[in-house]
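Below is one structure, written out as structure tokens, with a few remarks after it.
Every protein chain but one is kept in place in this view of the complex.
After this line comes chain A, so read on.
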């Protein structure tokens, strides 16, 4: 059984807002849904499958289908944090391949910026029923210091440097200068990054992604539906998903669940990392990208620092153009969940609809990869291999 070639992404929409004080969360979900359906040339009445995650308000999927007035045959509310939407694309392809739906809608929205949420710097309390909380919350784990411990260990084992990590931000900023919706459009240098204030050592302010309101949506359809639409065809040819955690205390911060989801996706697609023309890689922090690139097989474990240095991720300059919208580091990180925008920019690249300054020539094969949760404790990775037909 495989999902290879069983479904197509025909609609993709990123909300232009980065601060949505006057919009309700449900409204944002509905606006991105409408945007993606219009992009595909479909209407809400065509939708028979809906996918959303923990960012949906109220009773999640049920509240949103009520708000939007959807009539469905299939619903899936898989929650793996920021990677949820990457995994939803794979689940939509599975559902379509089994005849459970033909037109799947996936939405994400969030308002951490307008609500003043200290996304990365305030310890998150997941509630007393969460079995880990008593053994972690007293020590004030935050998103930033969690990823910082991964960076520190990577530096220790492999000699990775802050300057190498900075190149990831530099590449993202080179792309963001061409995105009028990006929160941070100024091109930065390695010195700018390493001289920005230390947040959680060794991560600096510019190693961290933006906090933004907004959202995005995708429409995944069966081949016979895609054939009738007047849009470039982006076919799903491989997918992998995997969790990783503390393994009962056998903690290893040097790799992520991408070490499992990546090879599974490449195997299903029958392609190699070296075949990939464009990569969307979740960039909650610079270290997130570096570890994912290694785990996906773009370079050997430990060689990520050398791989990302000297502009290798800059479109038109390096060998692996990444996050050409500016990514979470510069453009958008709606709802603190970066998986959705990773898929959207990969679709733009495969359609040839990225900004001309960052569009990859003959971009016919791309990867979109996300991690959700926290690399330092519990997370899940999702990897998609997409091709232009």
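Convention: a contact is a pair of C-beta atoms (placed from the backbone, for glycine too) under 8 Å apart; a residue touches a chain by one contact, two chains touch by 3 or more; residues count from 1.
What we mean here is this: contacts and distances are computed from a predicted model.
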Protein name, per the UniProt record, of whichever chain is missing from view ("NADH-quinone oxidoreductase subunit M", "Lactate utilization protein", "ABC transporter permease" or "OB-fold domain-containing protein"): "OB-fold domain-containing protein"
Sole residue of A:144, A:176, A:209 or A:225 that reaches the chain not shown, by the stated touch rule: A:144
Which residue of A:21, A:59, A:227 or A:251 touches the chain not shown here: A:251
Residues of chain A (touch criterion as defined above) contacting the omitted chain: 121, 125, 128, 131-142, 144-146, 148-150, 152-153, 156, 197-203, 246-251, 253, 377
